[in-house]
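Rather than the whole complex, this shows some of its chains in their spots.
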Amino acid sequence: MSTIAARPDPESDPRVRAVFDDIRATRKSDFINAFWRYIAFDAELLERTWAEAKAVMATPSALDPLTKELVYIAVSVTNGCSYCVHSHTAAARARGMTDAQHADLLRVIALAAKTNQLATGLQVPVDPAFDLGAGA
Amino acid sequence: MSTIAARPDPESDPRVRAVFDDIRATRKSDFINAFWRYIAFDAELLERTWAEAKAVMATPSALDPLTKELVYIAVSVTNGCSYCVHSHTAAARARGMTDAQHADLLRVIALAAKTNQLATGLQVPVDPAFDLGAGA
Amino acid sequence: MSTIAARPDPESDPRVRAVFDDIRATRKSDFINAFWRYIAFDAELLERTWAEAKAVMATPSALDPLTKELVYIAVSVTNGCSYCVHSHTAAARARGMTDAQHADLLRVIALAAKTNQLATGLQVPVDPAFDLGAGA
């Protein structure tokens, strides 16, 4: 079930076609996952979202590609986004995530959520030593 | 402001003292941050939480220590835990996180939250290709 | 799947019947969506929830009906409530939301989530100019 009607032939729109072609070329795969097919209901939203995803996730940067996928999973799990947990777990595996790394990731995500609750429940004040903003 | 009264001399309790000593030894530092001082209002909660934090974060495992801190920050930001964002950003820096890595981390965290909203707003169905659970 | 057993004939309870009749009259439709049918397991919860929903959403007020539905969707997406995203997207469409407005709504929801993460990740202090509470 989804909240928009799928376009019957999204690639008949040349703007959608151009983005889908770039997704296929970037990923070296013919598979266009549902996120992109659904968001294609608005060409401009598709273009901008893909441009950002490509710039952040598919371009060499200070963090390596697998680390970025692990962070993506952590956010998606915490937000409870079922689709995103599925798609980025698959992406992490495609970038080499092992079962042991997957279990380790889940351990950290779970521990973080737990201590987040404890710190919030006690309303622990931030240690002055952690403040880097002085003078801003 | 916090929701519990601080114990005036927490280390007079030998169970608290033992945990604080282990924190100092593990971190090679005399600094006990507020999270541990506040949670010390209940010795058993302190003991179990530190035991898990040490096992997950301070023991060699499938993910390296900096990656684990980045994941911890991602969860803490998404949960809006101010204390935890501060303490784990400091921890990541102590493990070598550069400004460029910090900016990259924030870019991924922000992009993930954005696409989480888009996938949830459209209620995109999960691609069958992402399902690994068949037969369970 | 749901966490309560459905009542086989909810309208045999006159309190449920009265609310369902008011829903039909207010909406000028015979359709009672599942939310109301399930919450009918407790007549008092049904009565109070419908009374509030009617007062807030179906009564002329400072904001127009479509704007209220857009805000409702924004909260529901952020909370990850699949049912609510579906039902209020349908309600917004029934109040005239176009595809262009839907895409615009998603753009704002996604941008807000993104900048929420950046502000929380950096722990940006609130500008004094934004404070209206002085003297309270």
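Every chain is named by a letter (A, B and C) in the order it is written, and numbering of its residues begins at 1.
What we mean here is this: a contact is a pair of C-beta atoms (placed from the backbone, for glycine too) under 8 Å apart; a residue touches a chain by one contact, two chains touch by 3 or more.
For clarity, every value in this text was computed on a predicted model and none was experimentally measured.
Student: How many copies of the one sequence build the whole complex, if 3 are shown?
Tutor: Every protein chain is the same sequence, and the full complex holds 6 of them.
Note that in this section only the chains that are shown with their structure count from here on.
Student: Round to the nearest whole Å and give the separation of the Cα centres of subunit B and subunit C.
Tutor: Using C-alpha averages as centres, the distance is 33 Å.
Student: At what distance in angstrom does the C-alpha mean of subunit C lie from that of subunit A?
Tutor: Using C-alpha averages as centres, the distance is 27 Å.
Student: Need the CA-centroid distance for the pair subunit A / subunit B, whole Å please.
Tutor: Those two chain centres are 20 Å apart.
Student: Note the residues in subunit A that touch 2 or more other chains, in rising order.
Tutor: Touching at least two other chains: 1, 3-4, 41, 45, 49, 75, 79, 81.
Student: Which positions of subunit C touch subunit B when the two form their complex?
Tutor: Interface residues on subunit C, with respect to subunit B: 73, 77-78, 80, 82, 85-86, 89, 105-106, 109-111, 113-118, 120-123.
Student: Write out the stretch or stretches of subunit A touching subunit C in their complex.
Tutor: 1, 3-4, 41-42, 44-45, 49, 75, 79-81, 133, 136
Student: Over in the complex, which subunit A residues touch subunit B? Could you list them?
Tutor: It is residues 1-4, 31, 33-35, 38-39, 41, 45, 49, 52-53, 56-57, 61-63, 67-68, 70-72, 74-79, 81-84, 86-90, 98, 100-101, 103-105, 107-109, 111-116, 118-127, 129-131 of subunit A that touch subunit B.
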